[in-house]
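I'd like to ask some things about the structure below.
The other protein chains are all here in position, but one chain of the complex has been omitted.
Letters A, B, C and D mark the chains as written, and numbering starts fresh at 1 in each.
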Amino acid sequence: MLINCVAYQDGNKLSDIAIENVGDYLQHPDCFVWVALKDAEPSEMLKLQQQFDLHDLAVEDANHGHQRPKIEEYGNSLFVVVKTAEMIDGLLHVGELDVFVGKNYVLSVRNRSNQGFLGVRARCEQEPHQLRKGPAFVLYALMDAVVDRYFPVVEELEAELETIEEKIFEHGGQRLNIERLYELKREVVTMKHVVEPLMEAVGKLYGGRVPILCESTRDYFRDIGDHLHRINGLADAIRETIATAIQVNLSMVTIEENDVNKRLAAWAAIFAVATAFFGLWGMNFRYMPELNWTYGYPASIALVTGVCGYLYYRFRKSGWL
Amino acid sequence: MLINCVAYQDGNKLSDIAIENVGDYLQHPDCFVWVALKDAEPSEMLKLQQQFDLHDLAVEDANHGHQRPKIEEYGNSLFVVVKTAEMIDGLLHVGELDVFVGKNYVLSVRNRSNQGFLGVRARCEQEPHQLRKGPAFVLYALMDAVVDRYFPVVEELEAELETIEEKIFEHGGQRLNIERLYELKREVVTMKHVVEPLMEAVGKLYGGRVPILCESTRDYFRDIGDHLHRINGLADAIRETIATAIQVNLSMVTIEENDVNKRLAAWAAIFAVATAFFGLWGMNFRYMPELNWTYGYPASIALVTGVCGYLYYRFRKSGWL
Amino acid sequence: MLINCVAYQDGNKLSDIAIENVGDYLQHPDCFVWVALKDAEPSEMLKLQQQFDLHDLAVEDANHGHQRPKIEEYGNSLFVVVKTAEMIDGLLHVGELDVFVGKNYVLSVRNRSNQGFLGVRARCEQEPHQLRKGPAFVLYALMDAVVDRYFPVVEELEAELETIEEKIFEHGGQRLNIERLYELKREVVTMKHVVEPLMEAVGKLYGGRVPILCESTRDYFRDIGDHLHRINGLADAIRETIATAIQVNLSMVTIEENDVNKRLAAWAAIFAVATAFFGLWGMNFRYMPELNWTYGYPASIALVTGVCGYLYYRFRKSGWL
Amino acid sequence: MLINCVAYQDGNKLSDIAIENVGDYLQHPDCFVWVALKDAEPSEMLKLQQQFDLHDLAVEDANHGHQRPKIEEYGNSLFVVVKTAEMIDGLLHVGELDVFVGKNYVLSVRNRSNQGFLGVRARCEQEPHQLRKGPAFVLYALMDAVVDRYFPVVEELEAELETIEEKIFEHGGQRLNIERLYELKREVVTMKHVVEPLMEAVGKLYGGRVPILCESTRDYFRDIGDHLHRINGLADAIRETIATAIQVNLSMVTIEENDVNKRLAAWAAIFAVATAFFGLWGMNFRYMPELNWTYGYPASIALVTGVCGYLYYRFRKSGWL
Partner (left out) sequence: MLINCVAYQDGNKLSDIAIENVGDYLQHPDCFVWVALKDAEPSEMLKLQQQFDLHDLAVEDANHGHQRPKIEEYGNSLFVVVKTAEMIDGLLHVGELDVFVGKNYVLSVRNRSNQGFLGVRARCEQEPHQLRKGPAFVLYALMDAVVDRYFPVVEELEAELETIEEKIFEHGGQRLNIERLYELKREVVTMKHVVEPLMEAVGKLYGGRVPILCESTRDYFRDIGDHLHRINGLADAIRETIATAIQVNLSMVTIEENDVNKRLAAWAAIFAVATAFFGLWGMNFRYMPELNWTYGYPASIALVTGVCGYLYYRFRKSGWL
């Protein structure tokens, strides 16, 4: 689905144009066209491929979707795949943004994502001195928007981890903790696969040999690379902490089991003592003098209560009860 | 076993030819021969080695089989080993495809695999403009077919993991879960050994110094490399998740043990209390006034029932029962 | 908030100057200006950006804060982010120091940190022969001060680890140990994210191609790099030891559970024996000769005591009690 | 101990010669000498050092033994250390083969190993066209023989792992499994230290700058390198699987413990119920009407049997018994 298709000259918007007329604008030396699509059909892609002379393999990838983040050079043009990430109702959703960048065009295709990029276009149009840098700046603006949206995701994961941490040393709830830790781990792994390949790919836009297209925006891509390093570092820290938390959770479960065992042992001992004493005086020997004492019964109860009370006190003191 | 042996000129099929006549076609400058074998005998290999002047070590490897995926240069020719993978009845089967590629020949030998590559040949023959690129394109087409078949395998492993995950937090079934996780882990390790060495090897066909043979198909091999990176990333994610799942499983087992212990403790306490009380009134003291009360017996039963009921209520509330 | 703004010539302090006059001093060839800010407002940053012609992206980073440690070149100037670390009441606090360094200026912005750098300025002013090296030396002095303050932090973490270790093999206290180990692990992870990126970044100031600004102070930055390697090594050792300690803790908990189980089993056995014997003579058979013996009762008690005593002795010897 | 010392010319054996005459043959331009020793004495080594002008450090290493696998250049000669590995009665034995290779000599010293290399010499002498390549080919032949013997070792480790795996999910035998897994792990670690350094070292004989000596046998060393990669991959897979198996084993032990606990709880409950009921009717209240019923006794037994039977049925159904 075509969202919009605009021609720019010298950093300023010329006009919305139809896909069919793109060819006219591509002739102008200081002109470039920025096309935005959403969940594009193969047929739409085919039309655009002809207009912009896109490489077969890149178009195939865009049609397939589910690519890993990457930046590929095809001659003088770039094919960029970045993953969008957002938390919806506590669940991580990953979409995809494919961008084709040439000397005088930018074609962005958004898949399976609710996040729009109209704001990016608006901001770019308000800064003609930047937009004058051409398609590479548009690519930067799009990637920057995507990467900036990673921060709230990672922060939400961090917040979730902290919520779990508060409960990890409480009694009970271990089953829930472990379920949530497992879920969180999965999301962090997903997030890592969103961030890490992109981090490596972006490195090629500011370190070593940089594609000519991006020469002038080197510092900007370094800034994105830096953001990605930061997000990656945060995700690594979360991942490492989750691993520790799972181990700790197991320890806590075992400690709690220990406590239960101790309590069980203590009560069992107290009742076993009472039962043994009661059994003692339930024996049928003929000559058991205490059975005939007037205060034998209350005395026996007092004795048993005393012994059990003493045991209770001892267990209490040693922390078993 | 020879499957077929075809000569191509300028991207078009000339004719099926006999192995013996291969030499004639190798003379033509714009001609190449594509031979396909299945579970080749050493004697067949020897004949082909003479025709194509293959290197001793490469032929020895092909005869031995069970190589790790690799791409080796012998002078101007390439020897490529890739592993085929398929899931049959939920079990991972790994086969092998050895390809010898020279300036004007492709020789592919398929071992221990049910997957044929006739489809690849058919598709190539329908695209003469591609096939004109020569043996390197055939190599690409074969490798692409092999690598594309990795995706359903990895997806089946993912599906299996998800099935296990659904059961991991249920009561019972931990023994089965752990067995299935172990089996899955083994398959992922196998898959990693199929994918990772190939990923490294393919890198040499598009990054850095590329063999002259593959110069013109660089972008195509990069595409395969990209697919392998994706599969490798998925396999890594599965592996990491399995590791966590095993840990979590242990936690769940311990948590369940804990629950059992608590229930045991609770019921033991309830019956111990009843037994102690019954023992109390089973004592033979002469002066136990309540024994002579008319309603002593029902009262005692009521008391014991009350105490046990209260305990039951308490245990219930604290989640032990 | 501006802390101070001083102009230096030939390694000696000229005078405190107003921000507005900075421009005058930047003209002098052998003069440089050192401005120190604390928790700077965006408006202050804007003023300074104009005076020193700082890069947009760097200023944006400084305004945002929460950057990862890094050293970035913008043309001939450097933008450096280092994290300050201090232990306050046993808790790790991380602040940030952003430094902009140009040919003839140093601008340092301190965020969320109680540690001042007045001492650094004082020491620099006492060594004019060093200060003569210019802004790069000031950068070195600031970074050196920050990094030197990492040592007490890491030592406090080590001390905490040793305190826990002493308790890890004691009875009881496992719950507290595991909580403290978890907390410590988090702090070490935080510390690693403070140290490691800086270590990598500083490497660029003494190894390989070094920015011209820092050419003359290469050895000094190597010294900082060396300190960071040392701190990083210590942090890695702590981290590895914590991982082992958590595993060991789990073993200790299980061992203790084992001990409790054994003790429980032993006492249960002793009382079960007594109860069984008492039950034996509580039976109502008509012909139980021992019931009519004069010393039957004391004999029975002696027997039970003897058997239980023997069991106690046996359990004692085998270490169960 | 000298095993043999033979001079070769143009790939053909000239004659067995005495160590003392080695000097004469070293003069001939197209002649080389191949000396084989076993558990050499320092005095023997000294004599050979003088004949071949070996480097002090290399001879010292050979005398010491217990080196890690390595390939060192001393001027134009090579000093190679490889580890031999064999399984004897299910135990891994590691020996050492030190090879000195020069322009016109090969000196191999075998230590602590029962494996001879006479077969290697025999095979080489049957292929004069290969042996003509000189000492480098002999080095290849020796290393190839050593590395080929790694395969059965790794396969035996794999077989042992599979044997353990079959028992890991059976009841009982966990203690034995864990002992065998531990032993296996140790052997894999040993094997890794045999293979990995050699793999790195061999890389220098076919990748990058290759010693002149080995220029012509580059492809052959790449073949050895490939075998080592394969063995290393297999060893890594075994190692990873062992790690998982140990974790799984712990889970299985805990699951089994769980089963025992459940069974214990179930039987304890059944007998506790019986005991409580019997205690009930063992009380001495005067007015307990059921005690006087004619069929009170059989009715009580029937009741208790019924209740216990019901419990048994319930436990059975829930899988506790």
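The definition used in the following text is that a contact is a pair of C-beta atoms (placed from the backbone, for glycine too) under 8 Å apart; a residue touches a chain by one contact, two chains touch by 3 or more.
All of these numbers come straight from a predicted model, not from anything done at the bench.
**Q** Indicate each shown chain that the hidden chain touches within the full complex.
**A** Within the full complex, the chain not displayed touches C, D.
**Q** Of the residues C:Lys103, C:Arg132, C:Arg180 or C:His229, which one touches the chain left out of the display?
**A** From the options C:Lys103, C:Arg132, C:Arg180 or C:His229, the contact with the absent chain belongs to C:His229.
**Q** Looking beyond the chains shown, say which of D:Lys13, D:Lys47 or D:Lys70 touches the absent one.
**A** D:Lys70
**Q** With the missing chain put back, one of C:Ala7, C:Ile71, C:Val146 or C:Leu250 would touch it. Which one?
**A** In the complete complex, the chain left out is touched by residue C:Leu250.
**Q** In the full complex, which residues of chain D touch the absent chain?
**A** 55, 57, 61, 67-68, 70, 72, 74, 172, 174-175, 178-179, 181-182, 185-186, 189-190, 193, 197, 243, 246-247, 249-250, 253-254, 256-257, 260-261, 263-264, 267-268, 271-272, 274-275, 278-279, 281-284, 288, 290-297, 300-301
**Q** Residue-wise, where is chain C in contact with the chain that is not depicted?
**A** 165, 168-169, 219-220, 222-223, 226, 229-230, 233, 237, 240-241, 244-245, 247-248, 250-252, 254-255, 257-258, 261-262, 264-265, 268-269, 272-273, 275-276, 279-280, 282-288, 319
Following the convention adopted for this analysis, only the chains that are shown with their structure count from here on.
**Q** State the chain with the largest centre-to-centre distance from chain B, centres being mean CA positions.
**A** Ranked by distance of C-alpha centres from chain B, the top chain is C.
**Q** What is the size of the turn, to the nearest 5°, that moves the C-alpha atoms of chain A onto the matching ones in chain C?
**A** Rounded to the nearest 5 degrees, it is 70.
**Q** Determine the centre-to-centre distance between chain A and chain D, using the mean Cα coordinates as centres, and give it in whole Å.
**A** Each chain reduced to its C-alpha mean, chain A and chain D end up 40 Å apart.
**Q** Return the residues of chain C touching two or more other chains; collapse runs of consecutive numbers into ranges.
**A** Only 282 qualify.
**Q** Would you identify the shape of the chain contact graph, picking one of line, ring, star, complete or other?
**A** Shape of the chain contacts: a line, open at both ends.
**Q** Can you list every touching chain pair?
**A** Pairwise, the chains that meet the contact rule are A-B, A-C, B-D.
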